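A single protein chain has been removed from this complex, and every other one stays in its place.
The first chain written gets the first letter, and so on, giving A, B, C and D; residue counts start at 1 in each chain.
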Amino acid sequence: MTNEALIGLIFLPLLGACATVLPGRFATYLGILSGLAPLPLLLVAVTLSVAQNGPGFLELGGWAAPLGIRLFVDPLAVLMLWMVAIIGGLAAIHAWCDFPPASPSGQRFWPLWLLLTSAMNALFLSADLFNLYVCLELITLTAIPLIALTGSKTAVRAAMRYLLLALLASLLYLLGVALLYNATGTLDLYLMRDALAAAPPAAVVATLALISLGLLLKGAVFPLHVWLPKAHASAPGPVSAVLSALVVKTAIYLLYRVWLWSVPATVAAEQALTLLAILGAGALLYGGVLALLQQRLKLVIAYSTVAQLGYLLLILPMASSGAWPVAWQGGTYQLLSHGLAKAAMFLAAANILHALGSDRLSDLQRLDQRQPLSLFALAVAGVSIMGLPPSGGFLAKWLLLDAAFRSGQWWLLAVLVAGSLLAAAYVFRILAASLRRDDPTEADPVADTKAIPNVQTACAVLLALLALAAGFAAAPMIEFIGPGAPGAWSRP
Amino acid sequence: MSLSEVMASLLLLSGCLFYVAGTVGLLRFPDVFSRLHALTKADNLGLFLICTGLALHSGSLRIAGLLLIVWILGLLAATVSCHLIARRAVRSGQMEPPA
Amino acid sequence: MIGLAMDCVLALGIVFLAVQTVRSRSLFQAMLMFIVFGLLMSLSWARLHAPDLALAEAAIGAGITGALLLVTWRRLQAEGHDPVESEQSAPSMWLTLPTAGAASLLVVIIGWVALQLPAVPGTAGELAWQRLEEVGVSNPVTGVLLGFRAYDTLLEMAVLLAAWLGARAVATEFRPGALPGPAHAEVPLVGALLSLVVPISILVAVYLLQAGGSAPGGAFQGGAVLAAGGVLLCLTGRLEAAADTSGLERLGLILGLSVFSLVGLLVMAGGGPMLALPGAWAIYLVETALLVSIALTLVLLFAAAPGLRRAS
Amino acid sequence: MNPSALIYLLTAAIVFGIGLHGLLQSRQILRQLLCINLMGGGIFLLLITLGGGADGPPDPVPQAMVLTGIVIAVSATAFALALLLRWHELGDSTELDAVANADANTHDE
Partner (left out) sequence: MSFGWQALPLYIILVSVVTGILVFMLGEQRQHTRTVLNLAGAILKLALILIMLLAIQAGTTFEFRLPLLPGLDLLLHADRLTMLFATLSALLWLVTTVYAIGYLEQSPNRARFFGFFSLCVAATMGVASAGNLFTFFIFYELLTLATWPLVVHRGTPEAFAAGRIYLAYTLAGGILLLVGLIWLHALAGAGDFILDGSLAPIASGNENALRAIFVLLMLGFGVKAALLPLHSWLPRAMVAPAPVSALLHAVAVVKAGAFGLVRLIQDVFGFQLAASLGLTDLLAWVAGVTIIYGSVLALKQSDLKRRLAYSTVSQVSYIALGVATGGVLATIGGLVHLVHQGLTKITLFFCAGNYAEAYGIHKVEDLDGLGECMPVTSVCFTIAALGMIGVPPMAGFITKWHLGAGAMAAGAPWVILILVASTLLNAAYFLPLLQRIWFRPLTEEIARRDDRLGRIRQVALIAPTVFVAVTALAAGLLAGIPGSPLFWVTRMVGAEGP
């Protein structure tokens, strides 16, 4: 049953995309619904199975690795899949209003959206380095048209820049994969550890550096983040949400897989992981400062993504310390709560942009009367981004700080603290801008505000509430996530 | 070295010679038409010679047939493309030789 | 010895063309250099005993990519974007030196790593040779593409579909004159050539498809050859841009991906493993569907129009 | 190692490097695309050379990878060219630094 569910997660959206390409309204609706609606149900089955039987493999075509391609499902993958289902699902509902399936814009939007969903699911499940390359390219080639869909100058330019850098990133990754295949004779992520342990460490490190460089570029990790802010800020709302909450995470996810699962401890030495963490620290600080300097809401949120991705790399140097389980839980919880909160923020920002016709911070005043629910979503999600209680972001930050303390990595502690102060600064800057009322005599500001479909508001609010709820329901999820990568089950 | 091999080598060499001549013409001649003139004639012949040489070298009828098809297709493509290039040149007023 | 000399010449040619692609002042020239680069790559595949790749590179890497580049160039010109900008201003030294430095460093790293990392025995490729007959074909590349790593191929079809969807999504509204138009239609020679070449391209495509099981060839090479025929028809005005994608075209675009997936799912529904194609017939079925989709997608990408129709 | 293999290995690395250099220093999008394709070519050559192509029929797995890679490359190129056309209709330059300037100006739009 689990196997069928795993296949369904990848192939339902894929076939749904095919259906939406076909002519006729019916095929479009059928494709969208059958491609997205069953995903949570399938995930329940997968989650139960992983919780009961632990992580597992599925050999495609019945060919065992290293000959064939395997799917691998473990708690981390399940977490990511849930994020695709929930965030992607709510963003899709939000998109339904702006891109009605029967309209020409919908005809362009939905096949790409479904393919993107399928590609992300495929990526989170794949255990094969080259297959992951194909998944990465599929994500690139579906996400970028979605950015450029509006056809605005900024969007097309941002998309072009993103495309060129993403292709470069893929090539660097592919180069690394080519060298790794030569050294190990396999492309399977979970089979190469022993072969790598036997190979000359320096060469292995150089190869991994190539792969990591590609992934860091795709994941917009400082200082390779240049493409992200404008691409994410100029995309349509639901696309921004999915880009920031999920697409950049795919690269981080792969970094985790490569460094924590497939590389022997001799190679994944403290220095390499610390280097990655230093980049994360740079991202946290630089992204935070730049977010503080932006004049447009969506750019603030986009730079906040640059910053928040930093947290995910900060946990790496603790991999060999006793604090690792805590760090891992913090990292994965950050993955989840940032995804929820950031998606909520982008959807809310899209609503605000739509309602006000502008997302300049100076135009946001009296937002509490003009778009109260969107502001609510923005604020609640902002609380999670800042890492203030009660929110998923707070629990994640608590775990990260706790881990930094236990492992004695004091500099991490300082970075975490500085990062969250910066986050507080830029979030409160948004909130202050939206509570301002420069001219008390001004006529009713609500009058020139466009109405937003209730569904769109509800999507943003719901995601924000989920980010909030993540601050209460952590215990079962963290138990499910378990002790993290280099545990006993990472190489079954 | 058998006679057929010698023959084949000679054919190949002369084919190459024609190709070189065609290429030199392409590079050295002053205008479109004379360049085309050099290229198509010399290269078509060169291709024929090389194909024949290879056919002799292989000693197999099947391969010889394939090479024949190659030559015919090459000939066709060269003819049409040469014609089109020349036509385009005429239309765009490059008929007059340079002073 | 002659082989080695030829390798040297090829290698030098490849490097020279690569340099020219980067360095030549005219962008148009750079494009031509790149197309020739593709052809030389194709030769080097042949030298490296990879005829499947030689075919694919010639048909797709040099052929279709070249056609796409040239037609884009032409469209840019037709839009009135003066190709003057193709003159590349000499980049400043401050940009050139570091990038050159970084690139050379990478070259050294690649070379060094490739030499350092020993090739290990017992690779996936060796296993593939051993278990080839279980797939039901004798060409190992086809065996890997449609047997052992069929999933890659399937997702690759999704990538191709995504490229078309993406190109449509970013395209502006349809203009009838988007294709080069029937400028050469009245030339009698062209008609004669077409009546010969297009049937041949179909023939070759079908041959490549069926040969793929045991000899170099397969759906991708065949599809590209078929696409080349389509490109010719577009170029000569036999096909013209349509304002809408017809239902048949839509079906053709998704045919490969959906037939592949559905066959895989059916196998799974029958109790087998996902994507285990049951025998050579299934492989040919899937490959035929792939061929149709590949050819159609590539032609539509070339046409940069929602759809195509026979010229009136 | 077989001398031909060495030659192709070297070629692969150099082509990749040339592509990277061109990509980083060029301002023309079309040329950057060509460079990306050059880099791809370099990687493909590397894969096959390392797969033993110089000594006989190479490892079929890298061959399949390269074939897949070629198709992906043409897909990406085709999409990039479509985007380029769109770009052209909007702006008046294919140079990325023109974008940087324009973005600096339109930053706050």
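Quick notes on this structure:
Note that in this section a contact is a pair of C-beta atoms (placed from the backbone, for glycine too) under 8 Å apart; a residue touches a chain by one contact, two chains touch by 3 or more.
A quick note: this is a predicted structure, and the numbers were derived from the prediction, not measured.
For the chain that is not shown, the touched chains among those present are A, taking the whole complex.
Touch with the chain that is not drawn comes from one residue among A:50, A:313, A:383 or A:459, which is A:383. Contact between chain A and the absent chain runs through residues 329, 368-369, 372, 383, 388-390, 394-395, 398-399, 401-402, 405-406, 413, 417, 420-421, 424, 428, 431-432, 435-437, 440, 471-472, 474-475, 478-479.
Throughout what follows, only the chains that are shown with their structure count from here on.
For this pair, chain B with chain C, the centres built from the Cα atoms lie 28 Å apart.
For chain B, the set of residues that touch two or more other chains is empty. Residues of chain D in contact with at least two other chains: 16, 20, 46, 50-51, 61-62, 65, 68, 72, 75-76, 79, 83-84, 86. Taken in their complex, chain A has these residues touching chain D: 130, 134, 137, 140-141, 144-145, 148, 151, 153-154, 156-157, 159-161, 163-164, 167-168, 171, 174-175, 178-179, 181-182, 187, 230, 295-296, 299, 360.
The part of chain C that touches chain D in the complex is made up of residues 3-4, 7-8, 11, 14-15, 18-19, 21-22, 27, 30-31, 34, 37-38, 41, 44-45, 47-50, 52-53, 56-57, 60-61, 64-65, 68-69, 72-73, 75-76, 79, 81, 85-86, 88-89, 91, 95-96, 99-100, 102-104, 106-108, 110-111, 114-115, 119, 123-126, 128-129, 140-141, 143-145, 148-149, 152-153, 156, 159-160, 162-164, 166-167, 170-172, 218, 220, 294, 298, 301, 304. Listed in rising order, the residues of chain C touching chain A in the complex are 109-110, 112-114, 116-128, 131, 147-152, 155-156, 158-159, 161-163, 165-170, 172, 247, 250-251, 253-254, 257-258, 261-262, 264-265, 268, 272-277.
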